[in-house]
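What follows is a single structure, and I will ask about it in a moment.
As you look at this complex, bear in mind that one protein chain is not there, while each of the others sits in place.
Order of writing sets the chain letters: A and B. Residues in each chain are counted from 1.
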Amino acid sequence: MNAGITSYCRITNDKVIVNAQTIDVPRTDSSWLNDIYHAANISYPKFFKMDNLAKAGFLGAELTLQDVGIDKTEPKKNIAVVCCNRSSSLDDDTAYQQTIQNPADYYPSPAVFVYTLANIVTGEISIRNKIMGESAFYVMEHCNPQKFCSFVRGAFSDKTIDACLCGWTEYNNGNCDVLFLFVTRNELNDLELNIEKLYR
Amino acid sequence: MIYQISHNIISSLGFTSEDNYRAVKSGKTNLTLQDKAFSLPEPFFGSLINEELLDAEFSIINTKSIRYTKFEKAAILSVYKALLQTNIAADAPNVQFILSTTKGNVHLLENLDGFDAERVYLWKSAQLIAEFFGNKNEPIVISNASISGASAQITAKRMLEANECDYAIVVGADMLSKFVVSGFQSFKALSRELCKPYDKNRVGLNLGEAAATIIYGKTAQQLPADTIVLAAGAMANDANHISGPSRTGAGLFLAIQKTMEDIQPEEIAFINAHGTATAYNDDMESLALTSAHLNNRPINSLKAYFGHTLGAAGVLESIISSLAIIDNTILKTNNLQEQGTVAPLNTPTENQHCNEHAFLKVLSGFGGSNAALLFKKTK
Partner (left out) sequence: MEELITELKKEIIDVLNLEGMTPDDIDSDAPMFGDEGLALDSIDALELIVLLEKNYGIKLANAAAGKEVFKSVRTMAEYVSKNRTK
């Protein structure tokens, strides 16, 4: 099924799939992303400080890496983190705008503002996994596997990079659309086809 | 390696690269107290592009019936002026547009002002910019906080070297708004007066508006002898904190190491660093540059001329530094009185002459991101 990809995770509004296995997520009163966090048995209190985009990317990365067996405590210079999406940080931009929209209730929130930079999600993933390779965030209208693949191939043009944690990381206005992949250098050839197949 | 074919800067200091360079060389800045802009409760110190001047120039080149935002107008005008110096057909399939921006048209969230809601999407602005020039390739948008402009040039280099295109038009742009300024104010990151990069008494950064373009090609054909090439570029993450600079400079050091593989520190004329004038950024840079044995090379920051121009910064500062090395000049760091970083740096306070042929550009930003670019003069 996932020939040519070490590991992947797909998260949509109602499904979580990790390496072709659907994960059972018991629903509660909390948000879908919080429910996934609990179902995956993750312990990382900082998760609850993240905006939705960072949460979605964090979960995508976390579930993708679950069985890859990388040491989260050891700094790694040979892994890159590349994310792309459609809406940039628009979900959190909208939340931040709320804190400044009304002059009578004008309290700009630093904790909300910081996530109005889309690449913060790559930072959160790098911090969690101690990944010191390059991190980059690209924006495009729709998930274009050819472009996505070009960015990942670009990351491997840095010859110190052996693997890339990459993801279509879209979250806006309650809609979650995530595909995360862990790709090694020799899996690049099939990447475009695999993204197409897994994203569908 | 890829070749700079032409470039342009649109900023408060002028609408050509040369005007901007001349202004900087003479120590000029338009950073000033902005107490009326964006109806903010608190004033800020920054530089804005004069919209009337921009409109006047834009209306001459505009051939479309579309209404553009200030952000789009500045980006389009910048690309237009860069293209004017070349014979590149921007509508050809071998030309790739790459837009570097952090916030695009985010100001429309407060008030759409008659624009379609789709205009807040960064890819939409990028499409409009590419379409203005008749280019049909899907434009690339990179949004990598403060290092966006460096990431965009690295992306251009990779695409050109992988033969994905023959020409890359890299345009970096960001405008200021209530959104952006209030956010930095909430971070207590802004100085209320002209910023003081690397100074003992630095207290924060200034913000500035700019659009800047570099057109890159794969060959030196038909280019002047002293063309600038982007010889190497790399990025690395601190893996430490989403907003606070690393306390060790490890990420920036790693990016520099990767970029400086084939060159010795003595061959570097100067390092044009990020130098935002926040306490932590400048200290972090001093540590990283020391680890890389670059602390004795001349180091400068352009932030007290332009302010931090966000998504434009990496492109704009690369252009100014390129013109400086062609001019055999090391630009001083404006408004630096008393050097005061945790590790001492060589930060000239007067413009100096240089003979070396290479310079290093470094940037660091939110998300723990760091980038280094190595530029060389071909002659």
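Following the convention adopted for this analysis, contacts are C-beta pairs under 8 Å (C-beta built on N, C-alpha and C of every residue); 3 or more make two chains touch, one makes a residue touch a chain.
Computed from a predicted structure; not experimentally measured.
K.L.:
List the neighbours, among the chains on screen, of the chain that has been left out.
P.N.:
So, taking every chain into account, the missing one touches A, B.
K.L.:
So which of A:T6, A:Q66 or A:S109 would be touching the chain we can't see?
P.N.:
A:S109
K.L.:
Looking at the full complex, which residue from B:K25, B:K218 or B:H241 touches the chain that isn't shown here?
P.N.:
B:H241
K.L.:
Go through chain A and note every residue touching the omitted chain.
P.N.:
Against the left-out chain, chain A lists 45, 47-49, 107-111, 114.
K.L.:
Please identify, in ascending order, the residues of chain B that touch the omitted chain?
P.N.:
186-188, 241-244
The working rule: only the chains that are shown with their structure count from here on.
K.L.:
Could you state the distance in Å from the CA-based centre of chain A to that of chain B?
P.N.:
Distance between chain centres: 27 Å.
K.L.:
Which residues of chain A touch chain B once you look at their complex with the stated criterion?
P.N.:
Per the touch definition, chain A meets chain B at residues 75, 77, 81, 86-90, 93-94, 96-97, 100-101, 103, 106, 108-110, 113-114, 116-120, 122-124, 126-127, 129-141, 144, 147, 150-151, 153-154, 157-158, 160.
K.L.:
Which bits of chain B are touching chain A when the two form their complex?
P.N.:
41, 102-104, 106, 109-110, 120-124, 126-127, 138, 140-145, 151, 154-155, 158-159, 161-162, 164, 178-179, 182-183, 185-187, 234-243, 250-251, 254-255, 258, 365-369
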